[in-house]
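Excluded from the complex is one protein chain; the other protein chains are retained at their positions.
Every chain is named by a letter (A, B and C) in the order it is written, and numbering of its residues begins at 1.
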Amino acid sequence: MAIMNNIEALRETLRQEMERDPRVIIAGEDVGPRGGVFRATQGLYQQFGEKRVIDTPLAELSIVATGIGMALTGYFKPIVEIQFADFIFPAFNQILSEAARMRYRTRGDWTVPIIIRAPYGGGVSGGLYHSQSVEAFFAHIPGLYVVAPTTPYDIKGMLRAALQLDDPVLFFEHKKTYRLIKGEVPEEDYVVPIGKAAMRREGDDLTVISYGLAMHDSVKAADIVAAEGISADVIDLRTLRPLDKETILNSVKKTGKVLIVHEDNPTVSVGSEVAAIIGQEAFEYLDGPITRLTPPDVPAVPFSHPLQDAFMLNPEKIAAAMRELAAY
Amino acid sequence: MAIMNNIEALRETLRQEMERDPRVIIAGEDVGPRGGVFRATQGLYQQFGEKRVIDTPLAELSIVATGIGMALTGYFKPIVEIQFADFIFPAFNQILSEAARMRYRTRGDWTVPIIIRAPYGGGVSGGLYHSQSVEAFFAHIPGLYVVAPTTPYDIKGMLRAALQLDDPVLFFEHKKTYRLIKGEVPEEDYVVPIGKAAMRREGDDLTVISYGLAMHDSVKAADIVAAEGISADVIDLRTLRPLDKETILNSVKKTGKVLIVHEDNPTVSVGSEVAAIIGQEAFEYLDGPITRLTPPDVPAVPFSHPLQDAFMLNPEKIAAAMRELAAY
Amino acid sequence: MATAATKSKKTRQQGRPSDRLTDEQLLRFYKTMVLGRKVDERSWVMNRQGRAPFHISGIGHEAIQVAAAATLRPGYDWLYPYYRDLAFVLAMGMTPADHFLGLLGKAGDPSSSGIQMPSHYSNAKLRIGSISSPVATQVPIAAGTALASKLKGTDEVTVVCLGEGSTSQGDFHEGLNWAGVHKLPFICIVQNNQYAISVPIEKEMAVKNVADRAIAYGIAGVVVDGNDVLACYDVMYEAVQRARNGEGATLVEAKTYRITPHSSDDDDRTYRSREEVEKWKKRDPILMFEKALFGRGIINDELKQEIENWAVAEVDAAEEEAVGAPYPDVSEMTRHLYGPMPNWEED
Partner (left out) sequence: MATAATKSKKTRQQGRPSDRLTDEQLLRFYKTMVLGRKVDERSWVMNRQGRAPFHISGIGHEAIQVAAAATLRPGYDWLYPYYRDLAFVLAMGMTPADHFLGLLGKAGDPSSSGIQMPSHYSNAKLRIGSISSPVATQVPIAAGTALASKLKGTDEVTVVCLGEGSTSQGDFHEGLNWAGVHKLPFICIVQNNQYAISVPIEKEMAVKNVADRAIAYGIAGVVVDGNDVLACYDVMYEAVQRARNGEGATLVEAKTYRITPHSSDDDDRTYRSREEVEKWKKRDPILMFEKALFGRGIINDELKQEIENWAVAEVDAAEEEAVGAPYPDVSEMTRHLYGPMPNWEED
């Protein structure tokens, strides 16, 4: 079993799936000879040629729209890349009004099996427009799947799962984890089901619910407070739409306390929804306030280093919130 | 004091403010000689001429963007109309990346005082794309004000308030209330502060939190259950960003039970955020689950009448949820 | 130079593709146009009687639509229509009942079973793409479909329609740019009826011809009298040939006029004169074509009446079918959000 980082797992899975299925094609800015600005598609143009790895005009609206048009034919399964999640918004109307609605409005007569990959997240000196977490906008939209795997194992398993779906999937990759997070990736085929969260740590005192880079920090925080005698479930949501209510509610019913942690700004976020589900469906089991920990409610990560550092979550901040909640 | 419906209150306020301040200008599709498809700007082109009431190309991205560009000069205070909220998405990037961020990213050196009006909501045989509630997307965005007044009094007071702000305001108008809702509108000047909710009914057994058409239905529902001995606070949020936490929390602390009611689909919505705030900040006061009542989590209102009727909220549905919660 | 141009024009005119149309074909064009018109007029009646909440009309647009359809292979080529394309989709194989079922939001509506507003046509088997309401989104989607056909190595052609006002949207620009870059088998038909609801074309764009926009994308651009069915056929025939032969995309501008208000919710008296409308009514594409057919002796008063009777009978039957058809069950509201999940093993 090979040890890979996230970007390697992604690239190898893309390669394997393109080898397996000639319908899989890739399109996006700089995905061709350049191999993507994060090297996610490195070597694929050379291997599969310009008909299957398409360098597009600089225009996200039409990168998504042409992907939709290709998916509609059934001839291809497009995987389109948005270079930075921050630049997905020109395509927002196409994703929301077209991709997400096609099946519903035609009663399944037309479907849009497209995967839209987008690197998101901060901590990379990207400033306001190369650091955003944009998942809340998409998690609100019926008709979309929204996933955010952040281990090499999950990236392979969830990309393969996404390719088996007949509906649009937003595939968010935390760019800071691309080279930071390493792990074992089996050679053989497997899927990580979309819609299922993962339990990364188990404990009894409280539940931490997270995803993305913040999930990795949460695991570290759980390790820190474990030494102090506080034991916690740490849930990696992985899929943000649909949420895995079962895993969430079972854990909260066990621990009675919940800390929701994510990098996106808090107002009307995935964390709000998780809190709302718990407040409605696990109310009787709660022994403490439904607590959220996020960066401040500002547009995105400022560029200047001291500000970026202050913005980003880290294990210490999360551990502090865990201690406080455990003591409640 | 005149009795007006919502569209009349809107139109008269626009007229008064344009008479008062030559910097106020209007732009949008069909706002000119046609007076807007809902007649919100009827007569204004004739009164103020084509330099202040501008019929635009059919292109929402640039309707908003040119509004931003005009606002930046300080010469004008543009009020731009998006014909249906469903068509605001081509402009999403301009609103999020430009209007909402300008002050933050320039530390106040540049500001974008623009008002973006958009009729939203269902119940008008508009089908999937002429009925949507789109507020959740915008309520997530730092840098925006998001308001949704639905009484003639509030429409005048909040439009006047919005014109006094130096930041972008999303002004959502529930189109079903345009002619349905009537009320007194004072001739004299007044503002309804942005950021303040209104208490529409007072009671002790539970709190209903709502806005838009659903708020009017909630008031009727409160009247229905009052006859049965259930008394409720009914809060009209009016401003969706920033939320009036004080009013929300004070009421919930008093009643101990909360029902959140809105027309938008539930997942990652304004209702989720209200629930999350309560779950975190009023946890100790709760005597029952934080309950949400919304239409199903589907893209928008189907056209066909039986489906539209089944989709929309109404006083009976809300009263039933109130009874259930009161009995908890 | 001038000579060459004139000559080539002459050659084209002598050998016009429409010259090769048989009398039966011409009659079929006429019948489809009349049928579209009658379905449309009946929809207005049903709306005015309060039986249909909304109607949006293609009256006056029938010539380009029927002509274009005749140059395509239904179920093989791909069509992304827009909301005025009633006659177009009828010519491609949809039926009057299909339209009325949608008009009334009935379960049997093949476009969306009443989920969408009327005239939002769709039919996967006929390769008619699903219309949504936000304008122009279909243009880059259609470019994607044309790209798929090309990459797949087929000789399918993709046609997409929209109004001239909708060419102001970024979607139009981006879609046509792809068509140019990839030399796609793609035809964009702009039905230029000179208004976007109330906004006249001078407020929409500063070019005389929408077709001039083709230059910006390195594709062919053609202007045609959108009310002259044979001229439309000629232009579309060439565009389809070009697409089919791998010679690239065409932007076809069909100049026409929306004889009715924008929709049943509109009142066009607030923004245009009755004289202007009356002037265009004289250029009604059906009247114009009728005259030509009379001139060529292909129809006479009797046949004309026969066709009208046939069309009305079709419309009557279709309306009756739609009126009697059931509404969708309310359980439909929460169906068809996602396809079935594969039966994954837990990892």
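Just so it is clear, a contact is a pair of C-beta atoms (placed from the backbone, for glycine too) under 8 Å apart; a residue touches a chain by one contact, two chains touch by 3 or more.
Every value quoted in this text rests on a predicted model; they were computed, and no experiment measured them.
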- Task: Can you pull out the displayed chains that the omitted chain is in contact with?
- Result: A, B, C
- Note on the structure: Out of B:T13, B:N93, B:S251 or B:T291, the sole contact with the unshown chain comes from B:N93
- Checked against the full complex, the residue among A:L61, A:V261 or A:A319 that touches the missing chain is A:L61
- Message: So one chain is hidden, and I want to know which residue out of B:M4, B:A40 or B:M70 touches that hidden chain in the complete assembly.
- Response: B:M70
- Note on the structure: Touch with the missing chain holds, among C:M117, C:V157 or C:I219, for C:I219
- Spell out the interface residues on subunit A facing the chain that's missing from view. 29-30, 32-35, 37, 55-59, 61-62, 86-87, 89-90, 125-130, 296, 298-299, 302-307, 310-311
- Item | Contact set of subunit C toward the excluded chain (per top definition) | 168-174, 177, 180-181, 183, 202-207, 212-213, 215-219
- Task: Could you please point out the subunit B residues that touch the chain left off the display?
- Result: 25, 51, 57, 59, 61-62, 65-73, 75-76, 90, 93-94, 97-98, 101-111, 142-143, 145, 157, 161, 164-167, 190-196
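Here is the rule we use: only the chains that are shown with their structure count from here on.
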- Note on the structure: So, in whole Å, the Cα centroid of subunit A is separated from that of subunit B by 31
- Task: Name the residues of subunit B that each touch 2 or more other chains.
- Result: 86, 89-90, 128-129, 298-299
- Mind pulling the residue numbers of subunit C that touch at least two other chains? 112-113, 115-116, 120, 132, 134, 170-171, 332, 337
